[in-house]
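With one protein chain withheld, the remaining protein chains of the complex are depicted in position.
The first chain written gets the first letter, and so on, giving A, B and C; residue counts start at 1 in each chain.
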Amino acid sequence: MIQIQTKQSGKQYWRSLDQLSHTGEFKDWLHREFPANASEMLDGTSRRNLLKLMAASMGLAGLTACRRPVEKILPNVRGVEDYIPGKPFFYSTVFTQGGTGMGLLVEVNDGRPTKIEGNPDHPYSLGAATGYQQASVLGLYDPDRARIPMTGGNPSEWKAFDDFAKDHSTKLGTGEGLRFLSDRICSPSLLAVKAAALAKYPGAKWVEYNAVTHDETAAGGQLAFGQPVITRHKFDKADVILSLDDDFLGLDANTVLPQKEFSRRRRVTSAKDEMNRLYVIESQYSVTGAMADHRLRMRSSDVKGFVADLAAELKVGGNELQIVGGNRDAKRTKWIKAIAKDLTEHKGKCLVVAGPRQPAAVHAMAHLINQALGNVGETVVFFKSAADTVRPQLDAIKELAADMAGGKVSTLVMLGGNPAYTAPADLEFAANLKKVPLSIYLGLEVDETAVLSKWSLPEAHYLESWSDATAPDGTASVQQPMIQPLYFGRTAAELVAQLAGYKDQRAYDIVRNYWIAKFGGKDEAEKTWRKSLHDGVIPGAAQAEIKPTIDVKKINGAIQGAAAATDALEVVFVQSASVYDGRFANNGWLQEAPEPMNKLTWDNAALLSPATAKKLGVAQGDVISIERAGRGMQAPVLIQPGQADDSISIALGYGRVECGRVGKNVGENAYRIRTTDGFRFAADARVRKVAGTYPLAQTQEHGSMEGRPLVREANLEEFRKEPKFAQEMVEHGPLVALYPDHDYSKGYQWGMSIDLNVCSGCNACVIACQSENNIPIVGKDQVIKGREMHWIRMDRYYSGTGEHPDEDPQVVTQPVTCMQCETAPCENVCPVAATTHSPEGLNDMAYNRCVGTRYCSNNCPYKVRRFNFLAWNYGTEEVQKMHYNPNVTVRMRGVMEKCTYCVQRIQEKKILAKREGRRLIKDGEIQTACQQTCPADAIVFGNINDAESRVAKLKGQTRDYSMLEELNTKPRTTYLAKLRNPNEELAEKHNG
Amino acid sequence: METTTPQTVDKAIYGVVAEFDLPEKLVAAGRKIHHDYGYTKLDALSPFPVHGIDDAIGVPRSILGYMVFCTGAVGFAGAIALIYYAGAISYKLVIGGKPFFAFEPSIPIIFECTVLLSAFMAVFGMFGLNKLPQLYHPTMNYAGFPGVTNDRFLLVVEATDPKFDIVDTQRLLESLGAKKTEVVEA
Amino acid sequence: MALIFPKSTDKYVKIGGGVVALLVLGGISAYAYFTLPQVMDTGYSPQQPVAYSHKIHAGNLGMDCYYCHNTVYKAAYSAIPPTETCMNCHVRVKPQSERLLKVRESYASGESIPWVKIHRLPDYVYFNHSAHINAGVSCVTCHGRIDQMVEVKQFAPLNMGWCLDCHRNPAPNLRPVELVTKLSWTPDRDPAEIGREIIAAKHINPPTNCSGCHR
Partner (left out) sequence: MADLATRQDPHVRARLVEGNPSLGQLTETVSKIVESRTQYSWYIAIGVTGSITGILGMMLAYLVSTGIGVWGNNQPVGWAWDITNFVFWIGIGHAGTLISAILFLFRQKWRTSINRFAEAMTLFAVACAGIFPLFHTGRPWRAYWLFPIPNTDLYMWPNFRSPLVWDVFAVSTYATVSALFWYVGLVPDLATLRDRAKNFSKYVYGALSLGWRGSARHWRNYEAAYMILAGLSTPLVLSVHTIVSFDFAASIIPGWHTTIFPPYFVAGAIFSGFAMVVTLMVIARWVFNVEHLVTIKHLENMCKIMLATGTVVGYAYATEFFIAWYSGNPYERFVFINRAFGPYWWAYWSMVSCNVISPQFFWFKKLRTNIPFMFFISIVVNIGMWFERFVIIATSLHRDFLPSSWGYFRPTAVDMLTFFGTFGLFLTLFLLFVRFLPMIAVSEVKGMVATDAMHDAHHAEAVKH
C-alpha cells in the first residue's frame, strides 16, 4: 500500500460549508434517506422526461434492428466547384455582442456550420472564442426559432409584410412618431442604412438600448475628458492591476483579448520569471476575483467610496480633488495604503480598471489615477469615438417609454433585443408597447416582445446572413453567411432599408456596396473585398490613438458623497454567464454550462454570503422574496463564499415566459426589480424568507479539497525558494508495478499540459468540447441526479485561512478531463475490451463495443467517464442534428463515453500528413477543441516524444505535476502548479 | 416360503431375484453366494448404498475418479489456451499497459474451467458408467420391485452365471434368508 | 407390478437423443455459417435506378475510376458523380437512349438520381478512402473487379475482422499509387515483396487499435 503524506503548504483547505456548520450533513441525510420517486415515470415537465418516454420505443428497436435497410445516395445534379463531400470549409465571420464585434472562423461540414473557432487574424480574438460564441452554432439550429412573420398573433408571410411596408412607408411622411429601437450598433453598413432612414424621416428617432451595457464606461470617459473616448487597456503591459468591480477576465469583457493579454503576464516558465499582480475589489465572486492575488469583497455601492479614498491616498488630481473622507475602517485603510504603495512603485506599469457596473464617476477616477500614475499611453490608450457625444442609453429609452405612454409613437420598429422583457421595470415597456398603434419586431425567437407586437418578423441568425461589425479599436470584419437562412429570416439592415427605401435592399448588396464604395477603385476594391472576406479583418480600418486631457473639477463633483450606510441590502444585477441578458435562454449548452464559481446550472439564484444568509436565517435552497422600488421577485438562495456581506447578486436573463422549450420558465426574472434608478445595483432591497425550498442543480456540491494535493499552489516567493514544490508536495513510496511498462518510446506519443496559473475557469473549453464531440445535454433533473455529460469539467475548490475561511476564501479552478493514463485503471476492468490503449498512448473508447457495465467509470480515480443513462440524443429534431460533428459518433443509450484528446482531429491530421508525404506532423498542427478555444492558452497538446514540442517543454518545467501520481496511473495530462503573487504588505491576509 | 417358476419356458430368463428386509442380511447372503458358492454374475438392489455390498458380491471399485481427473486437466489446459489465444495471438490489445498474457489474472478462469469440466464428467460419466438413462430393466419385472426404492433389498443372480440353475439358485437364496425369490424374464 | 416403460422404450430414447443432438449441432453450425459476413454481406447487388454498367464504362471503354469518383485521392468519401458528369458525354453519346431517360430527367429537373448504396459501413466506422488509396491499396482490394461487373455487387465482406487481416499484413495488398485504379494490374513478381518496399518507402503502419476507425 502506498504511503502518502500531504505536506500542507501552509494553507489548509477547509471542508464544505455543510461541514463547517456541522449540522448540514446531518440535516440533509434526513430528507435524503427518503428516496426520490422514479421521476422517469411521466411526472415532471422537463424536455428530457419526454425524451425518456420516447426512448422506450428506441430501446426495442435496438433489439430488433437486424435486417439490412436500403440506403440511398443522392449526389448533386451539378458539380459544385472545389466542394468535396466530407471535407469541411472554414469561413471567417464576426460575432457581435454588447456593441462589439469579434472575429471568428466557422467550420462548415457539407454546408452545415458545425463548429465555431476564434479567428487568429482578428486582434480581439487571436484564435480564441468565448462560450457564448461556441454555443451560438446551437442557436442557429434551434427548432424553436421564429419561423414565419406573424401579424396580430396570426401566421402571415413575407409577401404580406412587404406589401404592408410598401404602403405604410408612404404614410410615414416626415416620420413624426416613427421610432427605431435596437441594440448598440457597431455595424458600419447598418449605421449607413440608419443614417439614410433618419435622413428620409427627419422626425424619427433611433434609440439604442442594451440590457447589458458598457454605457457607464463611455459616460466615465465623457466625464473625465469632456469627450467620448474608446478606452483600450493593455493588460500585458501592466505589472500591477487594480480591478474596481471589473470582471475583465469574464463576463465584463465582450472579447477574449483581456484574457489573452493578462495570461501572458501570468505565464511563468522558471523561478527567475516575473509575474503580474492583481488586486480585485468586487461584490460577487468572479473568475477575475478567483485569479486575484488579493481580493477584497465589498458591496458594489461602496466601491465609489473606496476609489475616492484611494485617490486621496495617492494624492492625485492635486488640490482640485477634495475627498471628504469616506468610512475608513482599519482593514480598508490597510488595503488602501498597500495598494497605493504598490501602484506608486509601478508608475507607468500599473493599471486601474473599473467595471461597467460602476458609475461614471468611478471610471473617471480610474482614468484620473491612471493618468496621474503615468499609465496613459503605456497600459491604457484612448481612441477617438465615432460619436461626438455620449447619450446614456437609459435616458433615451426613458424618453421612448414616455413617448409611447403619451401616444407620441405611432410606429415602433424594434430590431431584436426583446425590450418588453429586458427594459427597466419602471418603464412598463410591455404595457406601453400595447399602446403603440404599429409595432414591428424583428427577432430570432417568438419572445415576450414578439407576442406583443403587431408584426413579429423572423430575424436571420448571424451565421446565415450578411452584415459587418467593428471591434473597439475600429477593426472591422464582414459577417458572411455559412448557410441559407433556415427560416427565411432577414437582417436588421434589410428591414430598415426596406422601410427607408435604401438604395440596396438585400443584405449582401447593403454590406458589399458599402465596403466597395469605401475601398474605392473598381477591381482594387473587388480584391480588397475578397481579401477581407478571407481574412475576416478589414485592413486599415483601425483608428489612431488620442491623448485627451482630463478635467478634474468635473470628476471632483461627481465623486463626492459615498454611499450612505443603510440597513437595507444591496442587489447587484449581473449578466448571466449562461444566458447573457436572456437571449441565449433557449440554448441548452449554455443552460447546462455550470456557472464558473457556484457551478449552478439551469437556474439563477440569489447569491448570499454565509454571514448574510445567517443574518437572514436562510439556508441554501430556501426561497426569499426580494423587494425594492415597490416591486418584488422571489429567488432561491445560493450561499456563495466570498460574496460581499449585505449584497445579493442575481443573474439577469432567466424566468423567460415566452421562450422555446429549453428556456421557458427556467429560473427567476430579475428584470422585475431592475429599474432605471437601480439599473446596475441598488442598495435599497428588502428581503424576507418565504415558504418552501427549491432544488438547485449544481455540478459540484463539495467545495473543499479535503487537504488533498489536487490543485497544487504556492506563492511566487515560495516557488522561487523551492521551484520543485509541486512535485515534492506529495511524498510516497516507490511506485512499483507488477509488470514491466509498455513501450511508448516510439512514434507519436500524445500528451497534454494544463497551466493552472493562467486558467481562469471561464468554461469556454467546456462548451467547445461539447460542440466538437456531439455531447448531449441532460436537463436539470438529471444534473441533480449527477448525470451531466461534459467530457471536460471545471473543478472549483475553495481554500482559505484566517478567522472566517468560509467568508473569504480563495478559489482555484482546475479543468479535468480524461488523463489518458498509460496504466489506465478503466481498461483493466472493462469486460469486453471496449476501452483499450492505442500505441500513441491514447485511452481509446470504442462506443460500439461498450456494453455499459460502468465498471470503468467506477474504477476511474478522476471520474471523467460519462455514461448515457438515458437516450439523451433520441428525439432530437432533424434541424438540431445539423450541428453534429460528422467525425464523431453520436453515442446511444447505455454506453460509456469520455474525452479522447479529440482523436478525430488527430486522425485527420495524420492522414493529411501521409497524403502530403510528410513524415511527421508539425508541433501545434493538431489542436484539441479545448486547447484551440482557450482564451488563456492554458491548454497545450502535442507529441511528448518530440523533445522540441511545446508540450514536452512544459512538462519539463518544475511546476509540472500529475494529479494522483501516487496511484501510478501515469497520466498523459499533467498540470502546471498555480502561483500567486501576493503583496507582503497584505501578507497575513492570504499568503500560504 | 413360496417359489415362483416361469410358466412359459420360451421367454428368455434374465435371472433370479431374492428379496431381503434388512441390509445386513443382503450383505451376508451376497458374501456367501459369491465367496462360498462362487457365483459371479450378481447384483444387489437397495434404497440406499449398503456398505460392504461391493466386495461382498465382487463389484470392482469405480473408475470415475480417473475420468474426472482427465477432463479436469483438459479444462485446465483449455482455459490457458483460450486466454492465451485471445490475448496474445488473436487480437493483441494493449490493456492498462499490461502484458498480452499473464498468468496471475488468468488463475480464476483457469480454475473455474477446470471445475466445470470435472463436474460435467463426474455427473455424466457416472450416468454413462451406470448406462443411464435406462428406463427398462428386467429386474423391474419383479413384482416387488417398487420396494427397492423404499425399504426392500434385492439380490439378483443373472441367468448368464455359469453356476446358474433356476431351481438350485432359488433354493440357495432362500436358504440364505431371502424372504422371497422370483425368476424374472429378460 | 406393471412396468412403467415397456422394454422397447430405451431403443426410442437412444434414437430420440441422437436425433436431438444432431438437430442442435446442425442448428448451431447452420447459424454460424449463415451469419458469416462472407455469406451475409458479400454479393449484395440491389437494382439501381439507372442500369449503369461499370463493365462498359470502366471495362470496355477503359475509363479511369477517378474520372467519376474524383475525390478518392483527397477525401474520406469517394464521391458518387453528379448527373452533370454523366451528361458531359451523354449529351453527345446516345442522347436519345431509353436507358438514359432518368439521367436526362434528373439533369433537367435538378432532382438527384437515387442510387442505392451497396458498400455500407456502420456509422461508427470512419473509413477514409484517401488514406488507403494514397498508401497504394487498390480499389480492387475492397470492391473487386468492378470493371467486369455489369451490375455492381459487394465483393468483400467489409467486416472488422476482414479489415484487420489487411491492417495486420498490408504488404500483399499494396501497389504503386499510380496503379491503384488499374484493376486488371497483375504484379510481375511477388506482390508481398512489392508491398514491403512500399511500406518501407512510405512508413506505412496501419492502425489496429480502436480509435484507428472508431471515434
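Rule of thumb we're sticking to: a contact is a pair of C-beta atoms (placed from the backbone, for glycine too) under 8 Å apart; a residue touches a chain by one contact, two chains touch by 3 or more.
Every value quoted in this text rests on a predicted model; they were computed, and no experiment measured them.
Any idea which of A:Asn868, A:Ser949 or A:Asn981 touches the chain not displayed?
Only one listed residue reaches the unshown chain, and that is A:Asn868.
Which residue, A:His702, A:Arg720, A:Lys909 or A:Lys953, contacts the hidden chain when the whole complex is considered?
The single option touching the absent chain is A:His702.
Of the residues A:Arg147, A:Lys785, A:Arg915 or A:Arg950, which one touches the chain left out of the display?
Of all options in A:Arg147, A:Lys785, A:Arg915 or A:Arg950, contact with the hidden chain holds for A:Lys785.
Tell me which stretches of subunit B touch the chain missing from the display.
The missing chain touches subunit B at positions 22-24, 43-51, 53-54, 57, 59, 61-62, 64-65, 68, 82-83, 86-87, 90-91, 95-96, 98, 102, 105-106, 108-109, 111-113, 115-116, 118-120, 122-123, 125-127, 129-130, 132-137, 139-140, 145-151.
Can you name the residues of subunit C that touch the chain not displayed here?
Subunit C touches the missing chain through residues 4-5, 10, 32, 35-37, 157, 159-161, 164.
List the residues of subunit A that touch the chain left out of this view.
1-6, 16, 25, 28-29, 32-33, 35-41, 52-53, 55-57, 59-60, 62-63, 700-708, 710, 782, 785-788, 793, 795-797, 814, 816, 825, 827-833, 849-855, 857-859, 861-863, 865-871, 892-896, 964, 967
Methods note: only the chains that are shown with their structure count from here on.
Measuring centre to centre with CA averages, how many angstrom lie between subunit A and subunit B?
81
What is the distance, in whole Å, between the centres of subunit B and subunit C, each centre taken as the mean of its C-alpha atoms?
A distance of 59 Å separates the two centres.
Roughly how many whole angstrom separate the Cα centroids of subunit A and subunit C?
Whole-Å distance between the two chain centres: 48.
Counting only residues that touch at least two other chains, what does the list for subunit A look like?
836-839
Could you list the positions in subunit B whose residues touch two or more of the other chains?
Residues 93-94 of subunit B each touch two or more of the other chains.
Give every residue of subunit B touching subunit A within the complex, in rising order.
Within the complex, subunit B contacts subunit A at residues 93-99, 102, 104.
Contact residues on subunit C for subunit A in the complex?
Interface residues on subunit C, with respect to subunit A: 44, 46, 71, 73-77, 79-85, 106-107, 110-117, 120, 122-124, 126, 128, 130-131, 134-135, 202-203, 205, 207, 209-212, 214-215.
Can you check the complex and tell me which residues of subunit C touch subunit B?
For this pair, the touching residues of subunit C are 1, 3-10, 13, 164, 208-209.
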